[in-house]
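Since the structure comes first, as structure tokens, the remarks are kept for the end.
Only a single protein chain was left out; the remaining protein chains are all shown in position.
Presenting subunit A:
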């Protein structure tokens, strides 16, 4: 029987719990999640690389929207639960949504602690907990002003480094005498402070905040000793407090956190709690490793297996600031019964300290050279007796047993149960096993199958060493990623060889480039088909069986197997006659949904496949051609009304949009291409997030490219300013042709531009008129073969077989 499981909070702990739950009891629950944050589950640990600009938000998403669909989970994004009614077994969100549960899981995480000083509510005073905080910091950093970070712990220092990377002038204020005193001893704290100061971050220790000043926005921070530090942004990172209030109001037992037993059960048998909000055995936790252990226990509990219990474990920490190598694990306070081993190398900036008790390591602090961290941590957790290696212990694993080992050999020597990935609790044996059994060959493969190094990523090096130990020479980290399993060549090589060897058909490519499968696969065939279409427009006959269904039937397949149809509306302009024709088609074919798209077109959804040719025939009579809304090709040119109507318009943006669209429609490209033309810098057509965009200005046309507004969000790059409409068209066409000839299949313009370099593109398209003309001419040539309306072709009978069943059978007398 399927029970209703409701989860409050969608952070890393419940995310992991669900993964375990779907593994051990896939059909036991129908899951509903309420999350105050308006987004899917992401890797909070990696917010710092997002802040510093080293990663994008998309790269740190753990479960994309598809995952929730696949598991039939209802996820309420941006719904905070404000009440748990334990008698009725329901929860209620601030928007009034009510859901009933059989089992409830509370995973509300924790909230940043705000120090109660005057001015704490001023605009510009932030905390560091979620993506909204990161976005607010990045926005504030645009001013390149001054930031003050209150708190010199892990979060504060990561925030400080990130803000500095974004160009701000940063001061860290820390109450204690040394930085990160919870994880580092004073010596390591000192080295860390020196390193940060050498990078230009000011650090004030033993500094207590008295007030934050400002009119409406923050302007300065005042310390107890009277020092005033000017600030345009203040980030408070002084600690966290478990979010237990909601549970407390529902009458559950709460202390510092929500009190649970070792099986994650609260004082109500139908309610579990886990993550940072939970308190087990009197302790709350703020690092993912123990939370993931809770996730496993909770999942088993929900699946009916109450065997596993949570056990306190020591944790290890690294600071995720690029260039700072720091590791801390266990307990390193001094004490009567403790000894220590210290190694310092001042010139190299290395400091290592091990704390021993009864011949066992109980704590380790490594600064400047932290590769041995996991090895020490392993001994801490296994309570290894180190008497035999005491003399050389501090030099690390490489010095045990004679000659120094190279790092790979050191990894090879680790026992199978040595933990490699602390975040996800993955041991060496599991990784090596997966490499062998599943034939994994890359870091990405290992991440996908075992989750090792998929969170904070600091163990990536170890995983790579394991790959090379296990695979030997077969592992080549620098290798280009092959197009697919059918070849060892990457997209770039295949494109180059198609031209160099003048390969003009899919069989020719597969033969000459020694494909390993007889007819390719669903990954390489569409790519090859595109490359051949783009490179040999005159000679190559499109292979329809190598196209995805959408491009084969010129409509978009929907989740129920019906299709959506979008006719072209040049530049987004339409007329009464066109609208009437669309209305008639909708009535005649009983089309359930009609919707305006983001690209200023009309989308008819829910068309049966058999009806497609007739729908197109009727649309064709009204003058419509296919809108290619399904194509890896030119999609739409969005426009604003421009100088013809708009009092701000500087040029005829609508006219130019129509002209571009009429010139370029029908062309295939590596991935979809969306364009826009705005009539003035107010940019109503949103041209600055398109693949190609134009902003009209008084003096001409500013050409933009390489924007994105889908999974990734990215403003465009400016190619340059041209004076006339003709010049604008020539530049855009040349740019797109360059992309058509160089892009890898499914690689959007912004990714291609990143790969080949913005300057190179500008050089060829803007500064070199001959090259530009050559690109332009090749595009024009290929259009001769491409500008055929696929709809009218099919109305006149092409590929008729696509749209009708082969046979219709009835079962007479068979029942």
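Note that contacts are C-beta pairs under 8 Å (C-beta built on N, C-alpha and C of every residue); 3 or more make two chains touch, one makes a residue touch a chain; residues count from 1.
Here is the rule we use: contacts and distances are computed from a predicted model.
Trainee: Which of "Lactate utilization protein B/C", "Succinate dehydrogenase iron-sulfur subunit", "(2Fe-2S)-binding protein" or "Nitrite reductase small subunit NirD" is the UniProt protein name of the chain not shown?
Mentor: The chain we cannot see is recorded in UniProt as "Nitrite reductase small subunit NirD".
Trainee: Any idea which of A:546, A:600 or A:716 touches the chain not displayed?
Mentor: Only one of A:546, A:600 or A:716 touches the chain omitted from view, namely A:546.
Trainee: Among the options A:100, A:359, A:517 or A:577, which residue touches the chain absent from this view?
Mentor: Candidates A:100, A:359, A:517 or A:577; residue touching the omitted chain: A:517.
Trainee: Among A:226, A:561 or A:797, choose the residue that contacts the chain missing from this document, as touch is defined above.
Mentor: A:561
Trainee: Since one chain isn't shown, list which residues of subunit A touch it in the complete complex.
Mentor: Interface residues of subunit A facing the absent chain: 66, 70, 438, 449, 517-522, 525-526, 544-549, 552-553, 557, 559-561, 801, 805-815.
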